[in-house]
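Yeah, one chain of the complex is gone here, protein chain that is, but the others are all in their spots.
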Amino acid sequence: MTQDVVLPLSILILLIPLLSFLINIFFGNKLGRLSGVVGTTILGIDLGLAIVVAFTKLTSYGTLHIIQNRVEWFNLGSVKVLVGIGIDNIAAIMLIVVTLISFLVHLFSTVYMEGDRRYPKFYAYLGLFTFSMLGIVIANNFLLMYIFWELVGISSYLLIGFWYEKNSASNAGKKAFITNRIGDLGFFIGIMILFFTYGSFMFEDVFAGISSGVMPFNNPTMLTIAGICIFMGAMGKSAQFPLHVWLPDAMEGPTPVSALIHAATMVAAGVYLVAKVFAMFTADALTFIAVIGTITAFISATIALTQVDFKKVLAYSTVSQLGFMVMSLGVGGYTNGFFHLVTHAWFKAALFLAAGSVIHAMHHAAHHMHDHHTDAQDINNMGGLKKTMPWTYRTFLFVTLALSGIPLTSGFLSKDGILAGTLAYANLTGGWHWIIPVLAFTAAGMTAFYMFRLTIVAFHGEHKTEIAKHTKENKLPIVLPLVVLAFMSLWIFYSPNPIDASKGWFHKMIVQPKSAVPDAYQWSFLLNEHAEEDATVAHQAEGSTTHLEATTGKPDDVKAAGHTTGHYLNKFQEESHHFHYIAMILSLLIAGSGIALAFMIYQYKLISADKLEARFKFLHTFSLNKWYFDELYQATAINGILVVSKALSWFDNYVVDGLVNLSSYVTRGFSYVVGLFDNYVIDGAVNLTATFTGFLGAKLRKVQTGHIQSYVVFVLLGILILLYFFI
Amino acid sequence: MIDISHITVDLVKSISLFKPETTLIATFLLAMILDMAFKKSKNIAGYIAIAGLLITAIFLFEQTGANYKAFSSLLVVDSFGQFMKFIVLMSSLIIIVFSFFSDELHNAHTKLGEYYTLIIGMTFGMFLLVGSSNLIMIYVAIETMSISSYVLAGYTKEVKRASEASLKYVIFGAVSSGIMIYGISILFGLTGSLNLFEINQFLVANKVATIPLLLSGLMILSGFGYKISAVPFHFWTPDVYEGAPVTITAYLSVASKAAGFAVLLRFFKTGLLDSIPGTSEAWQLLGSIDWHYVIAVLAVLTMTLGNLVAVWQTNMKRLLAYSSIAHAGYLLMAVSVMNDNGVSAVLIYFFFYMLMNLGAFFVVQLVANKLNSEEVEDYNGLGYRSPVLGVCMTVFLISLTGLPPTSGFIGKLYVFSAVINSGYLWLAVIGVLNSVVSLYYYVKIIRNMYLRDVESTKSKLVFSPVTIAIVLLLAVPTLLFGVYFTPIIEWANYSMNIFVGN
Amino acid sequence: MDLITIAFYFFGALTIVFGAVVVFTKNIMHAAFSLLFTFFGIAGLYVLLSADFLAITQIMIYIGGILVLIIFGVMLTTRITGVEVKSGKIGKVQLAVAGLLTVLIAATLIMIFTTSNWYTADSVPLNSTVNEIGTALLTNYLLAFEAASMLLLIAIVGAAFIARKKH
Partner (left out) sequence: MEIGLTHYLIISAILFSLGLYGIITRKHAIMVLMGLELVLNATNINFIAFARYGGMNIEGHIAAIFVIILAAAEAAIALAIVLNIYQNFRHVNVDEVDNLKG
């Protein structure tokens, strides 16, 4: 297979899911139950093609940076707008991730969505979503990416709000859409800044422009700002703090959708974007990214500790893991960040599908017993599912181990790499940066704890309700995807060595791109002058010792100037390697103690829940004070809302409601402050903005009195004011 | 005796370039007479109007490439005017077709002779306005179109809200044009001329006082501003849009706005452009007044007010009225950059705006025919009661929001790129923020159509195949031009040069 | 004081005083007749500005046409003998705001008018402006003239349609 075939095939891969969408939207009602079969088959074909393309790219052209084309789309003024598609190594891998998970979700849904009256529509939306997601994957320019980015937003809106009869579902869809738009706003502005500086939407042109030293508005700070703007898009899609609020609500969608959107694809799009444009981030932008990722990882891990809804735990865990990926990219661990994206996709999809399997079984049992009050998603209503649903349990347990980062799983490989990276980063930069590995390790420990809490409460012990007793293992189309995904979470797919991935194919293929940012604005330890050549050499002649002098940038950052970097790409990788074993031991210890704690509390009940509560209060208080969140929250958000709402209360129901809610929530106790912060301050800020615009609108509307003479007065006033304003 | 031979030569050439307008006058008279002659036929005037407009289109097409100051510089015939005239012409045609299917109009009157006649009269007024290069001519043209539109807005005269709309419209319009003509008199006092070319030459050669120039500019802007619904001259818009028959509301929102923008751009470029240091790329404006800034402020006010108030609307026509105010704001943004890119962006945006806005109004009209309601609440489940209409309306609304892959996105893209290209990043940011707000109320309609109170509860709505075909004729290009828009861009780029004399 | 000055102040006062009566009086018929005097005063000012043709036009069209139209309007929409003929009252606050706004506008305009330089040129003495106006209307302003005729036609069609009782 030659290079030329890759791109046409990629376009075919992109368009096939669209075909599924069109068939199901137009002939769905005629097809009925068949639409699931049609959709699944089509996705199966797509998966086959994706595998062909990905293998061709990785095996035959693995050393080639990218296979791409450039097509002139239209003229904008005097500028030719070029677009195109491109397959580089990360795109090739993403193709498989997206199509395989989409295929499994299609398969899973044939049973899960059985009997839903809009069954064909569901498949149509799945097709549309897959199409848009693949578009993001193969775009090699900002313009196409933005278009598909929006399409993903729309199709996920349809999927999340699929059960729109439930008010919460349609609101969740809306919230996801609007929160994402806030991020997209930044994305759009970023794209515009880049376009008007470099005159092209193509990634490579932008990078070339940056490395030639041209800066937006002739100001390097603007490059950082452009980078942060672009990253804002990722913050929205990948649910990064403070735009992460939509993802937990989005659990209102059907569970297979959660597996598709919230585990592997849509939320990964943000991380993917950061990876794609990694070369344009300055040191400052990277620091921003790392900080956001860390905050996200930590905060959502703490929230996940206390959730009782099966899917909510997984949702916050997803946010936390996305935080890990973003953090890894931010500290410079490009390869490990993307690696974690891939491994996480498999096991998180498995977790969600397992959750779907459980919920499906619970629903069925409840239905049989004519019980319509018990919450089928509350883990306190489960228990003992280990006996009734053995296959679901086995796969769930295995992928939980993967998520917790236990050796022999893929999760261990990637998480370990990330943690080592944060240590390396902190060591290289010093100072407050050490907070990043500290929080990262803490979050990793909490991950192990809450995942085992979930496993033990839901699957172990006695049946807590009658419904749980009557659950049955599901049919093959539900179990099979679970097994496949669990299987994919074995270490062997990525590296022969179960404790070190750096010798595996993945690390050979996914090499950190050479930064386009001029040296003065980039971390010196991330500079890899001969990145591409070096990677090539490393690939072709393993073990060859190409010695490179460490590059000098900011002098004080280079602690070991003059060191040879060996076969490492840059100082960062070398340092990561040094920290590898420390990180491994530390993370194992922390994860192990998390798991042990979970067992002690929930399995053997050695520690009472009250003590746990007290413990968490202490931890949260500590973390809050450390970050001054508490003070910030008091000084700005609450007081701000109070002042504004007092002023508006005569008029505005929203704020009155908000106040009432707020005061009742404040009394609930300190242990929920983090959750509170999440739900009420950030949501509140969003609401406040909405309320404020609404308030302004309502005020302005009063001007439209219906009296023609007052209109004339306003016109005259308007002219006078404008006159005196411009004099 | 005065020697008038040079005037005769000019007149002969001018009349040959005046064929489209002449055709419109002929159509007006013919429609009036034949309507009286054929008492039985209800839409005879409409058919004649369509025929007349088609012939006008042919003559208009023949003018391609013409650049001429006709009728002793009263009128300019150029490619910019041609583009805008085509917009006006197409919307007139579309509106007449819409009117054939309007229950509202046909229930109120047995014959619609005056209706079609006045639409032709208004088209004539707009054609004149688009080409006017003399302040008196501008005033006459504005009054011609206004007087027709006052009557059209209250055409269903037994309906209370329609008569209220026309009263408000006539008072507001008369005051605005009164203020405008006062501003013109001040400008006349400053420059001693009413001709934009002569005013321009005077301003190049002499220094005039800033404050009276600003005052007269603002007063003249009030006349243009009320045509394009720019804040603070927009107050009539929601009331008249709600009260007038839907067809006329749609007409006002596109055609008269197009004519208003045409004259606004021409006024600035012909009257205030310093033609000495290179004309094309960035316009060098005369005088010490920063007109960029003035227009930019108006643009910000206009789009912000339009979007914020639209959020509260429950009547579709009123909602679309505020939305059209907001769109005027986006367009003003492109005007404020005052260069050829901005003009081209206005033209591009207008073409797409015509398709999507007329489409949305036609859907409103069809729904009102069936449900006798224009409330947003009554659109609940429309997507299931009439799937085609629902999908098309969604396309129009998404396009009005400016999301890809619709033509509205392309329009916004060009507007924003023109704005950012000229360095007004803050303006673009406000514009983008505004489109986020607009998302809220457009999505509200889509949500009502699809996600509220659905399926079994209400009966299907059946529309005749012809009306569905018309909706599709607007919806398909709205989508299609979102992907393949090069011909429109090329046409607009060809037409962006406003003739400024020699 | 020469005659011109006296005449100016006379006509100016006539215009402004009766103009004020038009907008301040409660009785609509008083307003209509005050308007007549205002128009007359303006016509006088035109004569002082050597615009003889305009003065005649002013009297013929405004007083003979528009004013009669207005009085017809008054008669058709109000019962002359009833109380309805009085224009209603508007709140004190609104009046104050309107008054303030008007004073502000007047002050702004007068300030600008008195402090600006206007386009001036030495005047050419003319016996009558009729000749000039006629020529201009049929040469340079031919199109505007024709367009105005079209406008009047449209206005007639429209007004007849709106005003007539049943279709």
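For reference, chains read A, B and C in written order, and residue numbers begin at 1 within each chain.
Throughout what follows, a contact is a pair of C-beta atoms (placed from the backbone, for glycine too) under 8 Å apart; a residue touches a chain by one contact, two chains touch by 3 or more.
Just so you know, these numbers come straight off a predicted model, no measurement behind them.
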(message) With touch defined as in the header, list the contact partners of the absent chain among those displayed.
(response) A, B, C
(request) Determine which one of B:178, B:387 or B:423 touches the chain that has been left out. (result) B:178
(message) Considering the complete complex, identify which of B:100, B:150, B:409 or B:440 is in touch with the unshown chain.
(response) B:150
(request) Out of B:28, B:188 or B:379, point to the residue that touches the absent chain in the complete complex. (result) B:188
(request) Touching the hidden chain in the full complex, which residues of subunit B are there? Just list them. (result) 135-136, 139-140, 143, 147, 150-151, 154, 157-158, 160-161, 163-168, 170-171, 174-175, 178-179, 181-182, 184-186, 188-189, 192-194, 238-239, 242-243, 312-313, 318
(message) Suppose we count only contacts with the excluded chain; which residues of subunit A make the list?
(response) 701, 704-710, 712-713, 716
(message) For subunit C, which positions touch the chain that isn't shown here?
(response) 4-5, 8, 12, 15-16, 19-20, 22-23, 28, 31-32, 35, 38-39, 42, 45-46, 48-51, 53-54, 57-58, 61-62, 65-66, 69-70, 72-74, 76-78, 84, 87-90, 94-95, 98-99, 101-103, 105-106, 109-110, 113-114, 118-126, 129, 132-133, 136-137, 141, 144, 148, 151-152, 155-156, 158-160, 162-163, 165
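Convention: only the chains that are shown with their structure count from here on.
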(request) Give me the ID of the chain with the smallest distance between its Cα centroid and the all-protein Cα centroid. (result) B
(message) Report the inter-centroid distance (CA atoms only) between subunit A and subunit C in whole Å.
(response) 71
(message) For subunit A versus subunit B, what separation do you get between their C-alpha means, in angstrom?
(response) 45
(request) Provide the C-alpha centroid distance between subunit B and subunit C, rounded to the nearest whole angstrom. (result) 31
(request) List, in ascending order, every residue of subunit C touching at least 2 other chains. (result) 108
(request) Hunt down the residues of subunit A that sit against at least two other chains at once, touch-wise. (result) 717, 723
(request) Report the residues of subunit C in contact with subunit A in the complex, numbered from low to high. (result) 97-98, 101, 104-105, 108
(message) So in the complex, the part of subunit A that touches subunit B is made up of which residues?
(response) 74-77, 146-147, 150-151, 154, 161, 164, 170, 174, 177-178, 181-182, 185, 188-189, 192-193, 195-196, 690, 693-694, 696-698, 700-701, 703-704, 706, 708, 711-712, 714-715, 717-719, 722-723, 725-727
(request) Give every residue of subunit A touching subunit C within the complex, in rising order. (result) 713, 716-717, 720, 723
